[in-house]
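A single protein chain has been omitted; all remaining protein chains appear in their positions.
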Amino acid sequence: MVDLTLEIRKTAKELLEKGEAKVVLGWEKGNFPYSTTPVFIDKPEDTERLIWDEYCINNLALYMLDYKHLDGKVGIFVKGCDSRGINRLVQDKQLDREKVILIGLSCPGMKDEKKAKELGPNADIPMAQKCQDCRYPDPVVYDVFLGEKQNKKVPEKIDTSDVEEMETKSPDEKYRFFTTNYEKCLRCYACRNVCPACNCKECIFDQTATGWLAKANNVSNNMFFALTRAMHVGGRCIECGECERVCSVNIPIMLLNKKIIKDINFLFGDYDAGLETEERLPLGGYDYTDPEEFM
Amino acid sequence: MLVVLKAKLKDILNTLAEEYKVLVPAKIEDTSKFISYKDNVDIILDENVKLSPKDVFFPQTEKMYKMKTVKTSMELENITDEAGKKLLFGVRSCDMKSLDCFDQVFLTKGYIDEFYKNKRDSVVTIALSCSQPMQTCFCSAMGVDSQKAVGADVQAYDLGDKIGLEAISDEGSKVIELIKGQLTEEGAEVPQPGEFYLKVDADGVSEKLNGMFESPIWDDVSKKCLNCGACTYVCPTCHCFDISQEVRGENVTKYRCWDSCMFGEYTQMAGGHNPRPTKKERVRNRFMHKLNYFPDRYNMLLCTGCGRCINVCPVNLDITSVIKQIKEAE
Partner (left out) sequence: MCENCSCGNDHNHDHDHDQNVLIPQRGKIINIVEETSDTKTFSISTIDDKKPFDPQPGQLGMLSLGNVGEAIFSVTNKGENHIEMAIKAVGELTNALHEVEVGQEVGIRGAYGNGFPLDFCKGKDLLFIGGGIGLAPVRSLIMHCIRNRDDYGKLTVIYGARSKADLCFKEDLFENWPKVPNMDVFVTIDREEEGWDGHVGFVPSYVEELALKPQVTVVCGPPIMIKFTLPGLQKMGYADTDIITTLEMRMKCGVGKCGRCNIGSKYVCLDGPVFTLAEMKDLPQEY
């Protein structure tokens, strides 16, 4: 991996010194060799905290929601997935593109933090699942680019082999699979809160007084949450895999998201969310040519 | 010391299962937690479980009582807890300490929480010492002895390929009595625990926090927080709950369930006012509660150094870093 840490610091420092950005979002080292943590730099001298290594896995885009009302610009380092997250927010009218300075970084694929924890310091750590599945390691939008694009050869279409495998199972097997997984869901909402597509000002699941979803933790409530969320991000999910990465009980959340992506691709034509900001979302409107056999 | 080969552990558990409902730390569905012992469960002894045993005493969702509401009438019906003694095998010192915290909350200050008490009274504990701390562990910094748990009925020691057992309470002696025939007496040394990876110095942190409510560190600490409840739900000491009801026509079941101070709705009042409106106030409350409010109220920290929050935090908001920041703050 090309060490761009010094360049990152220099770029951030310049943005802050020149007053072009009020704050710069990046990653700093965590307490473990395999951990990094998002960092928010607003003083040029603090840019020394910024790093770039194979564990800068967090998608930083969603933090832009916290800076909606900032008077000034935000600099943010973006990998492929972060940049798609930015497009996501811009397209959802949650973010003014003019208010962000995107500093692009080509992502070699980040390592799996959980595996690193398990395997110990000397092991060969595999790439995180979300990065193995990634088809856009280079940022799809940026203002400045650091290092060189890898133009890595990536599959043209989303790999939905796991979805297809699930589709071959019997209804009972599917039911068992999903109930087993959602029985253990803690409803901590980490998946929702880390998601750049989950940007509603007030989430339906927080409106507890309405009775949409009871707080009681049981498999039916948990699945209602999971399915509703999956449908709600349908056509908007940028496949960054953050939901699945952060799940504290390892629920294969992307399987649901990918199933919906697969269906959308089939019904409305291939669509990769977060590549641009102008086109209408596949589920954001209708055409006379839309299939309607299911209606 | 009375010892048993780890390879023969299941024999002992089988014997105990005749007397108790035995719960063991086990791998299950790509996570790990305490589950009912069966011959085929995948018991884990080399590390602590990912989900704390708090749900044994304080289930994530617990039915409290029922009501039947017909027109203007309302009848109440109690729900009785499942009867029978439980035995919790292999609880680490950090999680035993969390029960000590729970006891303070649920059993003192004038009111006894009967739901908790019933469960607490029905559980016998076999604590297990740790030979090698996990990377995220920092119990010693929180005043917890990984080799000797507080409040255990039996203390078990990890002796490599064997487990040593020592009765602590009367209840513990009864447990040992049941399995005595399967144990052998050996002169065993309790091994020194391995080094902690995380170096944490929490001395004086509670006192230091007394004047830090308005400190700028809370802006800094909270920025990366997503306000999800992962840390609070895996935490063995987080005990906050909500009370709600499931309505099915005339039949209402009142339940309580885990809640999290990370959620905005937690302190949202009916009139619209929220005293903790943003993540800054919520994150501050969480750490103040653990490190200052709770010590002030109950004279003990509300953190046992189990490291689970560090393990699950989506953004690596690490309590040991927060402690360091508090200590270094001006």
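Read from first to last, the chains carry the letters A and B; within each, the first residue is number 1.
As a convention for this text, a contact is a pair of C-beta atoms (placed from the backbone, for glycine too) under 8 Å apart; a residue touches a chain by one contact, two chains touch by 3 or more.
Just so it is clear, the model here is predicted, and its values are computed rather than measured.
Q: Please identify which residue in B:A17, B:L45, B:M64 or B:I217 touches the non-displayed chain.
A: B:M64
Q: Would you mind spotting which of B:M1, B:C240 or B:A329 touches the chain that isn't drawn?
A: Checking each option in B:M1, B:C240 or B:A329, the one touching the absent chain turns out to be B:C240.
Q: Name, in rising order, the residues on chain B that touch the hidden chain in the full complex.
A: 64-65, 67-69, 72-76, 78, 105-106, 108-115, 213, 239-245, 247, 252, 254, 256, 259, 261, 266-271, 273, 275-276, 281, 285, 288-289, 292-294, 296-297
In the analysis below, only the chains that are shown with their structure count from here on.
Q: Just give me the whole-number Å value for how far the CA centre of chain A lies from that of chain B.
A: One centre to the other, that is 31 Å.
Q: In their complex, what parts of chain B are in touch with chain A?
A: Counting only chain B, the residues touching chain A are 29-31, 50-51, 60-61, 135-136, 197-198, 223-224, 226-230, 232-234, 242, 244, 246, 255, 257-260, 263-265, 310-312, 314-318, 320-321.
Q: Which residues of chain A touch chain B once you look at their complex with the stated criterion?
A: Residue positions touching the partner: 30-32, 35-40, 58, 62-63, 66, 117, 180-181, 184, 186-190, 192-194, 206, 208, 214-218, 242, 245-246, 248-250.
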